[in-house]
Structure formats: structure tokens, C-alpha cells
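Shown here: the complex without one of its protein chains, the others still in place.
Let's turn to chain A:
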């Protein structure tokens, strides 16, 4: 609401003799004569632009409106043209206001068609107090519910625009970004409530669906919804069930790890809960930050998780390596290096490589051919014509 403050609401129409004019505006005299002259062509428009959301910037102000034209013989000039619009400062982001303008124009159109609300001079006057209330309430709380007459009510709400969420795949693993208990579960739909207990950052969608006994697509949609609101985030499944088995090397991302080191994540209430760090085995909080940091720094390219375990066994007594990896992935502190085989030498006569082209990672090849990691490794190691890139 702080971002999209509405400075003025205006109601403009095409007067049969006076032409385009502003009939009402709240607050009074906000739109100068000059400003209206400049922009009137975008407010009371030609028929081609009817019902389009038009935002025009002029003289430091942004005007958002949706021109309406209702044609009927009963009107002088056979048509009623009007536009209820909002005015903001030119620098305001107005995406959230657009649905409101559209909705308002819809309401007024309906009212006019049902009861001649606007063409009737008497009822038109009711617009002014309606506009005042709207302005006040939308700026204060971002929502407004106004009864117009016995049968019609206006319901408006400013909705924050969020980015479209990713498609959720069966092998994605949802993990809560904040502590589970922060959320009032009863507010959510039944499907979400049913799967909540199974979201632990290790179960992937397919597993959740199986264990919670909810259809796969419903789980995907529910998780996508949670993703949209930033309640969960996704990490991809590990190649092998237990990451301490055969993991691949990881490399730390620049900045992020040093930021982890210096940042006040521990103190800030932003709920990134480093204390206690999710990886820390409970009861051993003390040694945490340094151990965790050392471990992340120890994940250099060329180091498998197994190596890490042997090298830092002491620290790993206090830190759960699965959660360490998970947290690191979530916060993009670390990333997994994938192996890509490329067949570089071959005879002229043999077929061109289909999978060993450098475009397909081990993960993908194993998925497609059904081989296990180990089998693939053995097969490729024995072939002198194939080199492997990690990236």
C-alpha cells in the first residue's frame, strides 16, 4: 500500500454539449485544466479504445482509467461515454491498481445497465461520496467494501503482484522457508493441510503423494500455491537416496558464503533460523557457526561429500550433513557439479554419439537408460574416447 498510493479518483464523461469533462474528482481540483486538456484524448477515447486499461503519464502524474461506452438510443448522441479513473504520482508502480480500475468500470457499467445509475442525475450524485470513501479506504487498508444500493455492493482489494511460480515436478523437494509453526494451518485448503506433515525437505513430490494418499497433480498444485506465496521453496532431489553415499562435488558460490559469515542472519528475525542452524544436532548449538562455515568452505570442487566427512569428522559430529547440504542448496550457497560425458574421438564409420555429446548430464543419462551411476562410471572409464567435464 505504501507503494501504490492513490492521489485522486476522478469520474469523467462526455457531456452532450460541453464535451469531455471531469464531473467529479476527489480531492477537488486535483487535476488541473491543463492536465486534463493534455490527456483527455486518453480518458474519453475513440471507440477503438473502449474497455482497455489505459495508463498515461503526463506532468508528473499517472492516470489510469478504463473508458466505457454504452450505446443506446435513449442517450443524447446515442451513446454514454464515461471513465472512472485513478491518479497517482508518476513514479508509483501501478500494476496492482489496474485490476481495481477494471473492476470499477465493470461495476459502473452493470449499474448503468441495470438501473441507469449514471445517466440519472440524482443517482449520479451518489458517486461523489462513494469515490471519497474508496480513496480513503484503499489508501488506508488496500481493501474496500461499499454497498451502493440495496442490491449492489462494491468489493475491492489491492493484491500484491507476485512472480509466477515454477512448474513443480515430481522429483522436486519442497522445504519450508520459515518454521512450520509460524503458519496458521486452519486457513489453508484441505489438500494443503493433508500434505503439510509430509513436507520435511527430504520427501519429493511423488513420495509425498504416496505417503499422504493425495493424488499427484493435487500435490503439485498445492505445493505450487505454497511456492507462489513464498511459504516453501524447492530443491532438487539428490541423485542417490542417501547423500552421504555417493555425492558429487560442490562448489561454493561467491559472495553468498562470505555473506553467511558476516551477515546478521542469526540475529534478524527474518526467520532464516541459523540459530539453531537446521543442520546442528540439537544440544550442540555452541560450536555451530564456525563448523558450518568451515564445512561449506570445505566443499571445494573435487571434494565429494564422503571426503568431507572424513576430513571434517569432528565438525560433523555436531552438524547433520544432510541438512547442511539442504540448507546450502536452498540458499544457493552451494551448487552441485554435474558430470557431462563427451565422446571426442570416433571412427568415421561409427554412429555419432547420441547421449555423450556434452549436453546430457550423468543424472539424465542414468534416468534415460536405467543404468546406475556406478555402472555408467565403469562403462565410461573404460572408453578412451570419452572425456568427462564437470560443471
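By definition in this document, a contact is a pair of C-beta atoms (placed from the backbone, for glycine too) under 8 Å apart; a residue touches a chain by one contact, two chains touch by 3 or more; residues count from 1.
Keep this in mind: contacts and distances are computed from a predicted model.
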Among "Gamma-soluble NSF attachment protein", "GATOR complex protein NPRL3", "Isocitrate dehydrogenase [NAD] subunit, mitochondrial" or "Vacuolar ATPase assembly protein VMA22", the UniProt name of the subunit that does not appear here: "GATOR complex protein NPRL3"
Chain not shown: contacting residue from A:146, A:196, A:218 or A:342: A:342
Residue, one of A:140, A:179 or A:389, that touches the chain absent here: A:389
Options A:16, A:116 or A:301, residue touching the unrepresented chain: A:301
Chain not shown: contacting residue from A:31, A:68 or A:111: A:68
Hidden partner interface residues of chain A, rising order: 34, 37-38, 41-42, 45-59, 68-73, 78, 98-100, 102-103, 106, 109, 113, 159, 164-167, 169, 171, 228, 233-237, 249, 251-258, 261-264, 266-267, 275, 285-287, 289-290, 293-294, 296-297, 300-302, 329, 332, 335-336, 338, 340, 342-344, 353, 356-361, 363-364, 387-391
